[in-house]
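First the structure, which I've put down as structure tokens, then a few questions once you've had a look.
Of the protein chains in this complex, one is absent; all others appear in place.
By written order: A and B. Residues from 1 in each chain.
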Amino acid sequence: MQELTACLDEVGREQEISVVILRAAGKVFCSGHDLTEMTGRDIATYRRTFDVCTELMLKLQAIPQPVIAEVQGTATAAGCQLVATCDLVVASEEAAFATPGVKIGLFCTTPMVALTRAVGRKRAMQMLLTGEPVDARTAAEWGLVNQVVPAGELESATLRLAEKIAAASPMVVGLDKQAFYTQIDLDQQKAYGYAKEVMSLNAMAADAQEGIAAFLEKRRACWTGR
Amino acid sequence: MQELTACLDEVGREQEISVVILRAAGKVFCSGHDLTEMTGRDIATYRRTFDVCTELMLKLQAIPQPVIAEVQGTATAAGCQLVATCDLVVASEEAAFATPGVKIGLFCTTPMVALTRAVGRKRAMQMLLTGEPVDARTAAEWGLVNQVVPAGELESATLRLAEKIAAASPMVVGLDKQAFYTQIDLDQQKAYGYAKEVMSLNAMAADAQEGIAAFLEKRRACWTGR
Partner (left out) sequence: MQELTACLDEVGREQEISVVILRAAGKVFCSGHDLTEMTGRDIATYRRTFDVCTELMLKLQAIPQPVIAEVQGTATAAGCQLVATCDLVVASEEAAFATPGVKIGLFCTTPMVALTRAVGRKRAMQMLLTGEPVDARTAAEWGLVNQVVPAGELESATLRLAEKIAAASPMVVGLDKQAFYTQIDLDQQKAYGYAKEVMSLNAMAADAQEGIAAFLEKRRACWTGR
């Protein structure tokens, strides 16, 4: 996880990268922590483990590039948290999602934070208390997944989504990805106070002026990243 | 927008009006700001623009009358925000919803505040990052729209909904519309502290005593607005 966080950190500084896709191979997308690292340690070790994991989740939302999870298989525990944390999720029909910690006596408490914010109370509670997997279609109905496609179309569907986003000004996308996660944790009045200011600054940017001019003149916009 | 805000302000003081319906004509329900007013201005002008827009959104929720959006066509950017902000939404099968600002370099940041609170994280992120429209059926599945009907039945369906609400005591409805938006931004403990007090005061009102008596006596209630 530390390597992935460091990698995302570096990606976040690269102005040429406009979208990040998290992809895996095999039957499993991500199954979270290695359980052999979870036995017989002291509390400082457990704290460090969950610190590192939380840092990764926060980094996914802190970098300016949108992050798409391309989920080909099962995503469990912190792997399910990873999916719930990504900005967007495209899943194969064969994907499944679970928070099975309850079955081994180590509840998915940190995954719970991301899961409840993605699927709501009753559905999160069901996944957390039973540990049972949820298939891709159900996950899409619950708002955990944006799009479900046949396994063979997963890569192309994710790329199409990424290309759509990559057509926009990365500067503007980065500004507003940050605004998204800031405003969602404020009450509505404060969220508006903040969002108004971000949007006013956005309107002053060269890319906004260019984008609006291009739209009015019915031509393609040329982003400068300012 | 300033005129609509002023109009809502006046409506809010009219005790005889019990429901407000926002209706439009043509292919578009509302497409938000006039882009020609968005080019080459200074930041004070942009701030004023988004102040006026936010004031309208807050006024829609502040007046005691429930506001129903009757959406016959496309609602984009601040127009989509308007829909997300109204108390209830009836939409034609031909309606569509989008936050396309990302495509012109001016992200739908203030619409984001209302949208995320109506449809949740992943779905709001998808609309905001791709700018792609969502049809009426999907919007209903996501909780942005309460009811979808064929175009020819839009007006009558909206009226039926309005009449149902208009049968209640406007005083009680106004009291609790305010309570709704106040409690939703509090944590649960504080929300209950507040809601208990509103409900106790509501129970003391003449309209509650009359309503309960009418129910127990199996007759129609006669509201006095007190």
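To be clear about the criterion, a contact is a pair of C-beta atoms (placed from the backbone, for glycine too) under 8 Å apart; a residue touches a chain by one contact, two chains touch by 3 or more.
Note that the coordinates shown come from a computational prediction; the quantities given were computed from them, not determined experimentally.
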Residue of A:5, A:54 or A:178 in touch with the missing chain, whole complex considered: A:54
Suppose we count only contacts with the excluded chain; which residues of chain A make the list? 35-36, 38-41, 43, 46-47, 49-51, 54, 57-58, 102-107, 109-110, 112-113, 116-117, 119-126, 128-132, 141-142, 181, 185
In the full complex, chain B touches the hidden chain through residues 66, 87-89, 117-118, 120, 141, 143-146, 161, 164-165, 167-169, 172-173, 175-176, 179-180, 183-184, 187-189, 191-192, 195-205, 207-216, 221, 223
